[in-house]
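All protein chains but one are shown at their positions in the complex.
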Amino acid sequence: MKVLLMGHPNVGKSVFFNRLTGAKVFESNYPGTTVDFMKGWMRLEGEEVELIDVPGTFSLDPKDLAEEVAVKMLEENRDSVVVCVLDASKVERGLYLALEIIEKGYPVVVALNMWDVAEDKNIGIDVEKLELILGVPVVPTTAISGEGFKELVSKIKETAPVKIEGVIESASAVSAAASAGKEGGGESAAVSG
Amino acid sequence: MRLRAQVKKEVVKVPLSVDERWDLIEKISKQTVEFGARKHTLKDAIAELTVKPLTGIPVAIAVIYGFWAFFCEFAGTLFTDGFMVRLFDEHWLPWLQSVFPGGLGNPFYALMVDAGHLEEGVLVASDNCFEAFGMLTSGLFIVFGVVLWAILAFYLIFAILEDIGYLPRLAVLVDTVLHKIGLHGYAIVPTFLSLGCNVPGVTATRPLETRKQRFMMMTLLAIFVPCGAQIGIMQDLVPEMMGWIFLTLAIGYLGFGFILNKIVPGKSPEIIMDVPPYQMPTLKNIMSKLWIRTSGFLLVAVPFVLLGCLIVGLMYLTGAMDWLAAVFGPLLMVWFGVPSETVAPLIAGFLRKDLAVGMLGGLMEQGIMTPFQVFTSVILLCIYFPCLATFALMIKEENWKELLGSLASLIAMVFVYGGLIHLVGIMLGVA
Partner (left out) sequence: MNETEEKFGQIYFAVLGAVALAFGVAELIATVPGEASWGIMEMSGIFLPWRAIILLSVGFFYLSSVKNFAEVHQLAKAVMASIMIWIVAGIAIWARIAGSIPGEETWFNSLEGFLASYAPPYCPEMFLLPFSLVIVYYILKEGETVK
């Protein structure tokens, strides 16, 4: 098993990577390109797991060389868990990439990074509801202070692939429930599963 | 399941088109994202200030200054110099000297109360508890006169910092620096704890993930981190040298950590710490921590210090110490530039570092050492061997290969670093 760190450029992914990995980190070029990426190890329940900091990408439709490498790395590591790092203050943009990865059938953990910045901007995100809709773990993190990382790591082993149809269904279901004046947590959880 | 029935089943084609995906995102974000929901509180803003390097470093300096200055005033000024020195030197020692059977020259009296020392060939009685070297005088003075207060002050501040939530933030702050030597911010916890006592420090290396990290951490702790007992005694004896001593040890810690990281095989993954929000510490919690740690310390320290006094006393009486001084004296003088009398504290240091520094104090009072020799000896005492209690714990925690590695690093370090200090001293013209 490997863990891939994916997300847009400038979502604090490198600080994020440093928080998760140890001091022994390798920077290498993707074979045949000038794109470099970082590789390190993290510890998951007593097991050494390789963590790869995939070059930042906006979507899985490559627009430049770095994005192309990112997509290739994702395809090459079919057996990995993807930690999708989102800028919590711009969730919508980040969700696009997260949905694409979910759609491809990878187990995903969504990290709402730069949580402190989002709070600064008065943006509140209902993490539980988001988790419910997506069907994958969602963890607010602040890479600079290390908040949320313990929880994030604990979720990596828990996550499993979900079907995009399920996501669509639960997104509508929850909204239907909400519009019907119901905020049924337990019930809609059944839907997302 | 009831909910699902309410929703008209849409036909989903996979993969989604770009538009479909954006539609979905809008649906999701409408339900989960809220503007103007929560504002940062003052507490959040302060938490942020303490982890960002530009503001966090000055804050850390202020906190550590507070830590150290409180430690000195509480343990040194108030208890040790204010009351304990007087109690032990002016009352306890003279009283024992007058009532204890035997008297100067008697072996049992020497072991228990006062070994005395030779002045122009005449055995004279000691006038302070650093020199007397009996179990009931120096032994008790070191534990209850000096070290107990140092430990108490240390653990008090440590518990407060821990409970407020500052410690994990300090760890985050120093993470980047410590990465360079293959360690992590978390290393600040065992290091700080070891400044109290190396035993809990070594225990605190357990959360470290790999054997490499644990080995490195334990070795560095055992060599370069003086314990509170030792610091307390040093502060009492050579307050003016403390800055230089800490600087020398810190350079050793970082430099040797760097080398170890390069030569020890294995990986060092990050240790992920929980960073709790700042909170008011509760008195009850602090007191119970203080009690557990201090009593734990006394249980280890008292028997070892008394035993150390006894063994060193016996070695003097039987002539073993003179023999060792004669054998190792030349090595000490040539390589480290310290007098052969240093053998005795070094032997005592196997048992207790505080006892050993205390003995050094005795030698200082007799005017045997130059200030630079005192400095070198103090550093040597720090780095040459962990105390017996720490060593016993290391035997338990490390496998034999790692233990040999630790010992080898230790020996190499003592000779290289000790020699280096001597060399610097020669070059500066103070050795």
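Letters A and B name the chains as they come in the text, with residue numbers starting at 1 for each one.
Here, contacts are C-beta pairs under 8 Å (C-beta built on N, C-alpha and C of every residue); 3 or more make two chains touch, one makes a residue touch a chain.
No experiment lies behind these values; they were computed from the predicted model shown.
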Displayed chains in contact with the omitted chain are B
Of the residues listed, B:Gly121, B:Gly243, B:Gly319 or B:Gly429, which one is in contact with the missing chain?
B:Gly243
Out of B:Leu42, B:Leu118, B:Ile263 or B:Met280, which residue would touch the omitted chain in the full complex?
B:Leu42
Among B:Phe70, B:Phe100 or B:Phe246, which one touches the chain that has been omitted from the display?
B:Phe70
If the missing chain were put back, which residues of chain B would it touch?
39-42, 44-46, 48-50, 55, 58-59, 61-63, 65-66, 68-70, 73-74, 77-78, 81-83, 86, 239-240, 243
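Heads up, the rule we're going with is that only the chains that are shown with their structure count from here on.
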Note: chain B sits from chain A at a C-alpha centroid distance in Å of 41
Chain B residues within the chain A interface of the complex:
1-4, 6-7, 9-10, 12, 14-16, 21-22, 24-40, 44, 47-48, 51-52, 168-169, 172, 175-176, 178-185, 209-210, 213, 261, 267-270, 272-275
Hey, which residues of chain A end up touching chain B in the complex?
18-24, 40-43, 48, 91-92, 95-96, 99-100, 103, 116, 119-120, 122-127, 129-130, 133-134, 144-147, 149-150, 153, 164-165, 167-169, 171-178, 180, 184, 187-188, 190-191
